[in-house]
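In this view, the complex is presented without one of its protein chains, the others remaining in place.
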Amino acid sequence: MEVNHINAGYESENGYISVLKDVSLTVNRDIILGIAGESGSGKSTLAAVLYNSFRYPGTIRSGEVIFDGKNLLKMKPNELRKLRGTEISFIPQAAMNALNPVKKIRLQFYDMMIAHNIKENDFDSKISSSLELVRLQENVLDNFPHELSGGMRQRVVIAMSLLLSPKFIILDEPTTGLDVMVEHDILLDIKKIQRTLGLTIVFISHDLPILFGISDAIVMMYGGEIVESGDYEDLLRNPAHPYTYQLLKSIPLIGTKIDSSMIMKGIAIDFNHIPHGCYFHPRCNFAVPKCSDIHPELKQTDGKTHLYRCNRYPEWSRNAKLEAIGT
Amino acid sequence: MKMEEQEVIKDNKSLLGKIINPLKILLSNGKAKAGFIMLVALILFAILGQFFSPYNPTKYEFARGMPPSYAHLLGTTIYGQDVFSQLFYGAAPTLMVGFAVGVLGTLISIAVGISAGFASERVNTVITGIINIFLIIPGVLLIMLFGSFFLGLHQSLGYLPTILILIITGWAFGARTFRSITLSIAKRDFILSSILIGESRLSIIFRQIIRAIFPVIISNFFFTAMYGTMGLTFVEYLGVGNLLQVNWGTMLYWAINNEAYLTGMWWWILPPSFMISILMFSFILLNFGMDEIGNPSLRRFKSKNKNENKKIIGDLDVNIEN
Partner (left out) sequence: MSILRTENLSKTFISRHGIIAAEKTEALKDINIRLEEKELIGIVGASGSGKSTLAKLLVFLYRPTGGKIYYMDEDITKYRGKDVKKYRKKIQMVFQDPYASLDPNHSVEWHIKRPLILSRYNGDLDNRIDELLDMVTLNKSYRAKFPHQLSGGQRQRVYLARTLAVSPEVLIADEPVSMLDVSVRIEILTLLQRIKEQLGISIIYITHDLNTVSMITSRLYVMHQGMVVENGDTDSIINRPSNEYTRKLIAAAPNPYKRI
C-alpha cells in the first residue's frame, strides 16, 4: 500500500480543522508497520482514511491511497465492498465494544459471510479456522458479547477480521483498555498470525512500549504530520527526532526509579492552535529560537529508510548523548 | 463550540445575559428555531384572541352551518357559533392547559423519578411499584375514574379538574424515564466522587443530577405538554371534560360529534385540527432541536465543498466491517 499526500480534517462550527497534513507513507509487504503518537495526534484519522471509511464531519481534502495499484479513495461503493474483508480489513478503535449486543457471536460471523456471498457449506470451516488462529474455543460462538471478557471479545473481533483471509489488516489500538497480561497474550498471537500467514499489518497505538515491541517499521506522528519514520531498531537506538527520544525516555520501566527528567513537558497538540515553525517546539527539550520560525521538512538520515523532520538533527542528538554521559 | 458556549455564559453574569444566552444557543439550531418561532406566533395568537375575538364564541346567534364568508371568516357551526371566534378565543385555554400539564407533570416526574433513582433500595422499590401501577392501568380508565370524581366540581373550578386529570394520567411515563437515567448517572464516577467528598444526597440531586439530565427534562416537558394538548381533546371525548368551555379540544369534539366531515362542513373541523397540528409540530421541532443541542454528534455543519467530499468518499452508508 502506498499513501500519497493525504490532507484530511474535520468540519466544525468554526470551519474546517486540518488534522492530517501531507501524509505520505509506504507499507511494505509482510511486515508490521507501527503508527505511534499520543492520543489526538491523528492516528485514528489516518486509519480511517487508509480504509476509506472516513465519514462526515471528517473530510478528505486531497491525496490518494494506492492499494494493489488502485486508488481506494476513488473506488465505487460496490468495488470497495468486495475488497473489504477479503483483501483488506480494519479493526477500529474500541471495536470490541461495538459488537452487536443482542446477537450471538455465531450470527455475527454468519452476517459477515452472507454479506460476502460465501457458500453456506463453507461457513463452519471458515469460522473454526479463524477461531483457531486466535486460540478461541468454538463455544464462544453461542455467547452474547457481554458474556465474554474484554480479551475474548478482542479475539473475536480479530477472528472476524481474519475470516475471509485478507492479506492486509489495519488495527487501531487493538489492546487499549485490556490489562497487561491479556494484552501480552494477544500481541503474541497477532505476531504469530502475521508471521505464519504472511500478513501485512498496520498497527496503531499510543502505547510506545508495545508498539516498539511488535513493529518492524515505525511511523511517529505529531500534530497530524509524520515526524519520524524508519526501521524500529533505528528509531529505538538512534531516534532522529526529539519527540521520539523524549517519548521513549518517559516510558516507565521495571527496575528503574522515578526521575523527574523523564517527564514529557506540555500537552498534546491542539489542532485549533497549531504553533508556528516546528509543531513540537513548545515541548522540545532541544528547541532553539529558529525552531519557532522554520517548519522543518522531512529529511533522510544516512540510512536510506530513516526519515525525520527536525531542524537540529544530528546536533541535538550529540548534545543528548553528552548530557547522558555527564550525569 | 461547546467551549464558546461556556465562555459566553460566563461572561454574562447579569440576569439579562442569563436569559438571552440560552436563547441564543436555542436559536442557533435550525429545528429549534423554527419550532420556537411557531410557538411564539401561537402564543401571540392566543393572547390577541382574548381581546380581539370578533364575536362572543359561546353565543348561538348566527345562521347555522354557514360556509366561510367575509362576516364569518371560518363560517359558523351547526349551532350558529362563529368558528373563527372560537378558534381565536379558544387558543389561550388550549395552550394554557398544555403548558400547565407540561410544567406540573414534568415537575412531578422529576421529583418522583429522581428520588426513585437516587434513594435507598427500599424507597426505590416502593416508588418504582407506584410508577408501574400508573403505567399499567390504561390511561383511559384513569381518566374515567378521576374524571367522574371531579365531574361534580367542574363548573366552579374552570380548567383545574381537566389539568389535574391529565397530570395524574401523564406523569408516570416521564418518571420512568427519569428514574432510569438517574439510576445510570448515580453509578457514574463523578457522582461517586461527590459521595466520597461528603456531599449530601439533596445537594447531589440539585447541583449535579438535574444539570446532567437537563436536556431530558426539557424534552420531557414538550412531550408532556403535547400529551396535555391532545389530552384536552380526548378528555372531552370520553365525556369527562366540561363541554361548555371553548378550546380546540371541545371544538373538535363538537365538530366530530356532529359528523362535520360527513356533512361537508370542513370549515368547522379543519381549523382546530390544523391549529393543534401546528402546536404539536412546534413542540416536536423544539424537542428534536433540544436533542441536537444536547447531543452534538447529531449536528451537521455547513460545508462549502460538501459535494467534493461526497465524490471522494463515495457511498456514505457502507458500514465499517471488521
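The first chain written gets the first letter, and so on, giving A and B; residue counts start at 1 in each chain.
By definition in this document, a contact is a pair of C-beta atoms (placed from the backbone, for glycine too) under 8 Å apart; a residue touches a chain by one contact, two chains touch by 3 or more.
All values derive from a computational prediction rather than experimental measurement.
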Hidden-chain contact residue, picked from the options A:M96, A:L163, A:I210 or A:C310: A:I210
Selected residue (touches chain absent from view) among B:F149, B:F190 or B:F206: B:F190
Residue numbers in subunit B that touch the chain omitted from display: 2-3, 6, 10, 188-190, 192-199, 207-208, 211-212
Touch list for subunit A against the chain that is not drawn: 38-39, 149-150, 178-185, 187-188, 191, 206-214, 236, 246-248, 250-258, 260, 262-264, 267-268
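Convention: only the chains that are shown with their structure count from here on.
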Mean-CA-position distance for subunit B and subunit A (Å): 48
